[in-house]
Structure formats: C-alpha cells, structure tokens
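Take a look at subunit A:
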Amino acid sequence: MTVSAATQPDTLLSLSGISLRIAGLQILSDVDLRIEPGRIVSLIGPNGAGKTTAFNIISGYMRPSAGSVHFLGQDITGRQPHEIAKLGLVRSFQRTNIFGNCTVFENLLTAFHMQGRSGLFGAIFRLPAFQREEQALQARTREMLCFLELEHRADDLAANLSYGEQRLLGVGIALAARPKLLLLDEPAAGLNPSETEDFKQMVRRVADSGITILLVEHDMHMVMSISDYIMVLNQGHRIADGGPADIQSDPEVIRAYLGSGLQRAEA
Partner candidate 1 sequence: DDTIKIGVSQPLTGSVAASGTYVTNGARLAVEYINSEGGVLGKSLELVIEDNKSNPREAVNTAEKLILRDKVPVMMGAWGSTFTLATMPKLEEYGVPMVVETASSSKVTTSGNPWVFRISPTSMMEAQAFAKQLSSFTPAIKKVDFLSVNNDWGLGAASAFKKVLENKGIEVGRSEIIAPDATDLSAQLAAIKNSGSDSIIVTSGVEQLTLAIRQAAEQGIKQRLITTGGSFPEPLVKNPGPEGYVSTHLLFFSPWTADQALHPEIAKTYMAAWQAKDYPFPGLTEGFRGYDAILTIAEAIRVAGKAEPEAIRDALWKVKLAGVNGDIAFHKEGPEGRESGQNTPNIYIIQLQDGEVSAL
Partner candidate 2 sequence: MLKLDDITVLYGATVAVDRVSLEVNEGEFVTLIGSNGAGKSSTLRAISGLEPVVSGSIRFEGRPITNARPQQIVEHGIAHCPEGRRVFSQLNVRENLEMGAYCRSDHVGIRDDLEAMLNRFPRLRERIEQPAGTLSGGEQQMLAIARALMSRPRLVMFDEPSLGLAPNFVEQVFELTAQIRASGTTVLMVEQNAYAALELCDRSYLLETGRVVLQGTAREMRDNPDIRKAYLGG
C-alpha cells in the first residue's frame, strides 16, 4: 500500500517508510501517511512524539534516514525547503516565526515572493513590467491584510504585535505563499478558548478556498471538530489513524495521549 500510495493520482502528499535517527535516538520509525486534496488532516501525539520532526522532513528542513516523501507525484525527499515551497507546500512554525523588524505590510508583501517574476534588471532599471508587478503585489497584500483582519496593524512592526496577532501573521505569511498544502504546527498554542474558536473558523475558510491542511495541534477541541482524518504518533511510531470518532475512543490513544484531558475538550 505504501509504495503505490505515492503514485495514486488523488494523493497530494504521501510519506512512505519515513525513519529518522539522530545521535543514536530513533525519532521516527517507518511512518506512512497519505493526504488527499481538499481535506483537513491532523497529526497528533504526545510531546516529543516526532510531529515537528515530521514537518521538518516534509518541508525539507531535515533529511530522513530512510523513506521518501512525495508531493504531487514528485519525490521531494531531501530537496531544499524553498524548492518544496515553490511546488506549493508551505508550513508554519511551532515557535512564532515572523520578520520582526519589518512592518506587518512588509511581512506579507515579502511573503508574496513566489508570485513575483521580475528580476535584477527590471528592478535596477525600474522597467514598466516591474512597476506593474509591484502594484499588483501590493494590492494582493492589502487583500490578505483584510482576510487576516490585520488592516489596523499594517504599519506596525511585527515584533510589536501581541502574541496572538503574531501567530495570526505567521499563518498569513504561509497563506500568502499560496500553498496547495499548508502545514500548521500548533497554530492555536497560546490562544484562549474563544480566540481558538475564531482561529478555527479561519482555518475552515482557508480549507474552503481549496487549500489542503495538515495540522499539528494539542487543542483537542479544535482537532476533533475540524479534522477529516487524524493520525496519532507516539515515540516516532504511528499508533492509530482514522476519523475523530475512532481516535477519541481508541484505548491506546487515550492511554498515550489524551488521558482525561479529552473530557475537557468535549466540555
């Protein structure tokens, strides 16, 4: 199944047999995953299970010791992050990542990098094509600001935003890169329940606009209510996968991960 998954036409991303060892530690062992377009998939698991590491491997920041990653039918294992991003696979980060000394507007304008074409000469000589493109990118940046509801912050330095706004901006930067597949690493961490609710709505909107989402999140309330499909990692192994209902009742998942925290998520 795993090998053929890569070649199945309706597969956007597939991991087959991904393993990683660092300094004698087995961080990931033979992980398989298949994501179909248009869905919201979640990756959950206890701390240190290897979720962020899996993201790092998918997005090209780390190289697996074994296994391969296919995106849109291409083998992207070991490619550079920026090459992978070009193909339409973009991630956000567990720790907030923004361009701190740039304004919010500049942050987003920069994030539209891949939508631009103009080169060195166009820039130096300010050719008409260059000027047109600049205009267009600025317009799109303003649209994105509206989508994120950050218009009033446009000219503030990103570093001066509150934590929640920074997380939002982080996601906005990833969105601006126009991904086909968006990887979100704990986007709701540090948001309070009502903020999380708003955020969840935003993720829905993004998904509705045709972007496939792979989510890592410890907020079970959000995960269970939003995901089409969930995979659970524990100590680098996949211990379960399926729909939210299956996962919530899986005894192993409850033992290793959910604990009684689940009840609270359902409250």
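Selection criteria: all candidates are chains of the complex that A comes from, given by their letters.
Assume contacts are C-beta pairs under 8 Å (C-beta built on N, C-alpha and C of every residue); 3 or more make two chains touch, one makes a residue touch a chain; residues count from 1.
The shown structure was predicted, so the numbers you read here are calculated from the model rather than taken from an experiment.
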item: Of the listed candidates 1 or 2, the one touching subunit A in this complex; value: 2
item: Candidate 2 contact footprint on subunit A (complex, rising order); value: 44-49, 52, 94, 162-165, 186, 189-197, 218, 220-221, 256-262, 264-265, 267
